[in-house]
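A protein chain is absent from this complex, but the other protein chains hold their places.
We just call them A, B and C in the order they show up, numbering each chain from 1.
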Amino acid sequence: LSQHTTEVASSPRARITRADLLESFSRVRQCSEDICKPLATEDYVVQPAEDVSPPKWHLAHTTWFFEQVVLDRFEANYRPFHSQYFFLFNSYYQTFGDRWERPMRGSLSRPTVADIGEYRAAIDQRMREFIQRVDEEHWPAARDLITLGLHHEQQHQELMMTDIKYILAISPLNPAYVESAYSPAKSIPEAEFIRFSGGVFEMGTDDNDGFCYDNETPRHRVFVKDFQLMNRLVTCGEFLEFMKDGGYEAPTLWLSDGWDWKIRTGRRKPLFWESVDGVWHIMTLTGLRPVDPDEPVCHVTYYEAAAYARWRGKRLPTEAEWELAATTVKASPEHGNLFEDANYHPIPCQPDSGTSGMYQLFGDVWEWTGSAYLAYPGYKQETGALGEYNGKFMSNQMVLRGGSCATARDHIRVTYRNFFHCDKDWQFTGVRLADDT
Amino acid sequence: LSQHTTEVASSPRARITRADLLESFSRVRQCSEDICKPLATEDYVVQPAEDVSPPKWHLAHTTWFFEQVVLDRFEANYRPFHSQYFFLFNSYYQTFGDRWERPMRGSLSRPTVADIGEYRAAIDQRMREFIQRVDEEHWPAARDLITLGLHHEQQHQELMMTDIKYILAISPLNPAYVESAYSPAKSIPEAEFIRFSGGVFEMGTDDNDGFCYDNETPRHRVFVKDFQLMNRLVTCGEFLEFMKDGGYEAPTLWLSDGWDWKIRTGRRKPLFWESVDGVWHIMTLTGLRPVDPDEPVCHVTYYEAAAYARWRGKRLPTEAEWELAATTVKASPEHGNLFEDANYHPIPCQPDSGTSGMYQLFGDVWEWTGSAYLAYPGYKQETGALGEYNGKFMSNQMVLRGGSCATARDHIRVTYRNFFHCDKDWQFTGVRLADDT
Amino acid sequence: LSQHTTEVASSPRARITRADLLESFSRVRQCSEDICKPLATEDYVVQPAEDVSPPKWHLAHTTWFFEQVVLDRFEANYRPFHSQYFFLFNSYYQTFGDRWERPMRGSLSRPTVADIGEYRAAIDQRMREFIQRVDEEHWPAARDLITLGLHHEQQHQELMMTDIKYILAISPLNPAYVESAYSPAKSIPEAEFIRFSGGVFEMGTDDNDGFCYDNETPRHRVFVKDFQLMNRLVTCGEFLEFMKDGGYEAPTLWLSDGWDWKIRTGRRKPLFWESVDGVWHIMTLTGLRPVDPDEPVCHVTYYEAAAYARWRGKRLPTEAEWELAATTVKASPEHGNLFEDANYHPIPCQPDSGTSGMYQLFGDVWEWTGSAYLAYPGYKQETGALGEYNGKFMSNQMVLRGGSCATARDHIRVTYRNFFHCDKDWQFTGVRLADDT
Partner (left out) sequence: LSQHTTEVASSPRARITRADLLESFSRVRQCSEDICKPLATEDYVVQPAEDVSPPKWHLAHTTWFFEQVVLDRFEANYRPFHSQYFFLFNSYYQTFGDRWERPMRGSLSRPTVADIGEYRAAIDQRMREFIQRVDEEHWPAARDLITLGLHHEQQHQELMMTDIKYILAISPLNPAYVESAYSPAKSIPEAEFIRFSGGVFEMGTDDNDGFCYDNETPRHRVFVKDFQLMNRLVTCGEFLEFMKDGGYEAPTLWLSDGWDWKIRTGRRKPLFWESVDGVWHIMTLTGLRPVDPDEPVCHVTYYEAAAYARWRGKRLPTEAEWELAATTVKASPEHGNLFEDANYHPIPCQPDSGTSGMYQLFGDVWEWTGSAYLAYPGYKQETGALGEYNGKFMSNQMVLRGGSCATARDHIRVTYRNFFHCDKDWQFTGVRLADDT
């Protein structure tokens, strides 16, 4: 459980002070609770699909991380807050032993939301004391683990947003997370394909640059052919053309596993779309409303993204292409529709929101790439719990890039690799097309 | 939808006044809410197994019955309380169209508990007005349907108790529904087999005797051989002997479907038993405690009941035998551990609790019989929704008799037929043995 | 493993000589092989549904019965024919230990058909020697077990016919078992309901009357109300009216479990019916041909039979009613379309084929009754393997009466109880309606 064995004194990480960390800790922890403020108690409890965890579970699990991974490791004779919580709130860490099984998270009414509030408060208090008290010898390792825990909590904040969305969206009552009138876009840029020059490109990062996940390391060289990338995200209007052209009924457009998925699920439209009196509507965190043809299509699986691309005679970008393009145009999370912008949904592309004619690289939707989620050359999977954080998921998943409207601005970066199985659709996932030159 | 087409003016039913009905209505409706008082909001929401409905669903569905089956039928141009509630809270009535699917009841956080409280209050108000206002022409039919609705709600009150038990019992935190110290029995009567004379016996009832379900009708003759019935229920101590003798591992004791069920589920003990430091404990509504060898065994499936009986060289009684015996000894719900006794669990047999040496016929646990749940000779299944109440379940289920510790005293009677599939165990179900002479 | 512990010297069973048994043995054993003569080698091997066993498995399993249940029991130091055959060809007898799992019977190419032919020949030879050689002390028990083994083989002969039918019927090539031109009926009797007087009726049999299965014993009294029974089987034409009237789409006609089955399977017609250019055809052992409206409907589940009866405002008979009626009219297997008549399919009712105006009681199709398959009063389930023959199936199944066109004439009798789960349709199962008076 030692993520970073060497320390470069001048690295950004080494410059983090206890005060810095206390500030980050308070801010990130508070954010999770702020996210839940609009919820009814009942909304914290349910798990309408296996992937969708109850918000109260997220609140507890992110707390568990600090308790089991930090406090229980560093504090001598640590006495857990509750004898069952290590068991109840471990997610998937085999290193920490048995756990309450995932599909049953929504079966537990106890501990209650209030109980979990007490758990959070108690661990927050212990953590603040720990940050101030830990000795210099253990400080670097503790600091790094706590930093990881905060990024972990930010990941769960995004999951909370998408899980809350799912929980509210399946109700025939169509409750909104927050009420907000939708104002459609005036106009969006025409779709264009921008050409990028390839060659040997250095992608990924090294972990002494600042915080990153181990799956982004090491920085390494790849050879990339010249390619073209669409200047913005694919819109709902463009996706509707695919639907109207029979895209969901044309097996030769689909991957074999994708077609099987389509038949099995009966899917004929993106998740959260429904037809109301013949008009396509979309359920969002601000309620049910008609689809805006100019907004980015989202909640599509890899299979739908790939079928759409094939129908258009294009393809999905590789993650190297995405990273090369974003690096080339100096794309930055400063721009983009992210969590802090409080739109809670992708918004139509506006020319001033991007960089150099390449729009929406950050925020709005996670962009499916055509790259499998695998180790970078030279990647070292940690032993112990940290090895379970990313490395054990390196099969059957695809990489997504760029963050979404539910991603925190200081959580995303150009080397960030998100990953999901091809049939997942409940995240804010969308499409940008690529082409050869 | 007309359960009772003829009316005998002097029948017990005909003597029910509007004031009587208002009183019953208020009492039964209040009881459902009282049952939920000890719950946390979170407890109302979850569905940890398909059979276990969320308490808030029960509260809404019993209300739906009055709204859809009574108000929407009798009131001209009835405006439903909410446009979606007919859809959301129909249980299984095909007559009333589509419904929210049963396995997903625990996926809905909305409407909230408070919303359903408002729904109950509003329908209660409308119902009270309706009872006072309905004209004489429609009064008999309305009265009978409302009476049915109250019995329906009492059935759901028993289900609420067992569902709440399941919801609390699966939590590793072992929360109690109500705290109560367990005081074990001093001694219980020895098991004896009491002999009854058979012959042509009239069983069942006719619906002009007072309220009954249609599945108890018509009264009809059956030929019963002389038989013997155990004087009390099988105890946990007796069932433990079966377990210790390898009963769960001896396939020839089991029905073929039962053995398949055992293999599939890995079952080796009654539901809610768990071994704590080598001592068998049982989770009850008053918390987790050691098994008392003298208490009746409960939460066993038909398969376990039948295997136990075969191991003992006995058999389960038929429902005719049970009814003949109960009639012979004049057993009555006046005696017996029922819902109003607030034990919330079967209790050890005490000699003064029964009649003529036959104990525990009413209350404690539903007694599995060896009779399939089928129509009585001459049974007429209603058309419409009432035909769905009982008749459509007449396949693959077994009859249980006598009520349980969760059954209301004025809900049970000697002709009452409960029924469940052979693999159900979450009700208070137990065993009384029978034998030939 | 001692089915019959007492022996009445003058009973029909006691009068069976060794020569009689040798003759029966040869005749029954040969019949199994004759049934397979029209098959291609490939037809012996496949298992297109879990219930449908490969014909070569039937040939081996019926041989296994004689080897394991008779020879291995009576012969000292018996050396099995093959070290694996006890494992491979045990069907469901827990008493005899592990077995090759049923859903995988069609996965085994070895032993081959020829290997199994050698197995049959070798065991036949050993059995013939054993019958001649067994000493007087063991003769009664051996005789009874061998007799049981022959009836067991006759049951499997019926299963072989239905399994072969299924195997051939699922092929788009529509191969016939035997070629035979279909000549439709000239006319059939009008449907009439014949009235029978009830009262206390003695049903079942005692096993010293001649061979019977233990589930037919003991003879016992039942009270039967007066009732009416249809004079012949329900026809395809009559069932088509149900179909045309939307019977498959009307949930209130169906049992709840039946409707679930219908939705799950998408069923909208009896098994083996298919529409060819808009005309209903039926796949039979003599090939695919148009449905004859006058032929008995067959290959319907209990659910379909019950829905049809409800649609007609009638019901299915109880098994007591069926047996009382058949006894009253002195129905006999002498009449009726049975296996030896080589029609391999139910045929339209002809007035001269029945007794006293009640037609088709024996043969054509097994008639679903509304009675669950349960123990008769006083029934004693054997211990050991014989207890597994019938008793362990006494849950979740319904009784069928009267034999079918695939039942051997000397195998069926008025007390014979066949039983299947409600969703089974691959046997020759049909419908006769009953009504109250």
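Just so it is clear, contacts are C-beta pairs under 8 Å (C-beta built on N, C-alpha and C of every residue); 3 or more make two chains touch, one makes a residue touch a chain.
Everything numeric here is computed off the predicted structure, so don't read it as measured data.
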{"item": "Touched by the hidden chain, restricted to displayed chains", "value": "A, C"}
{"item": "Among C:109, C:125 or C:356, residue touching the chain not depicted", "value": "C:109"}
{"item": "Of A:11, A:95 or A:350, the residue in touch with the unshown chain", "value": "A:95"}
{"item": "Which of A:302, A:344 or A:426 contacts the chain that the document leaves out", "value": "A:302"}
{"item": "Touch list for subunit A against the chain that is not drawn", "value": "92, 94-95, 200, 220-225, 251-252, 254-259, 302-303, 306, 310, 315, 318, 370-372, 374-375, 377-378, 381, 383-384, 387-388, 392-396, 398, 422, 436"}
{"item": "Residue numbers in subunit C that touch the chain omitted from display", "value": "40-49, 56, 84, 87-88, 100, 104, 106-113, 167-168, 170-173, 175"}
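Note that in this section only the chains that are shown with their structure count from here on.
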{"item": "Overall pattern in which the protein chains touch one another (line/ring/star/complete/other)", "value": "line"}
{"item": "Centre distance in Å when subunit B and subunit C are each reduced to the mean of their C-alpha atoms", "value": "38"}
{"item": "Centre-of-Cα separation between subunit C and subunit A, whole angstrom", "value": "60"}
{"item": "Residues of subunit A whose C-beta touches two or more other chains", "value": "none"}
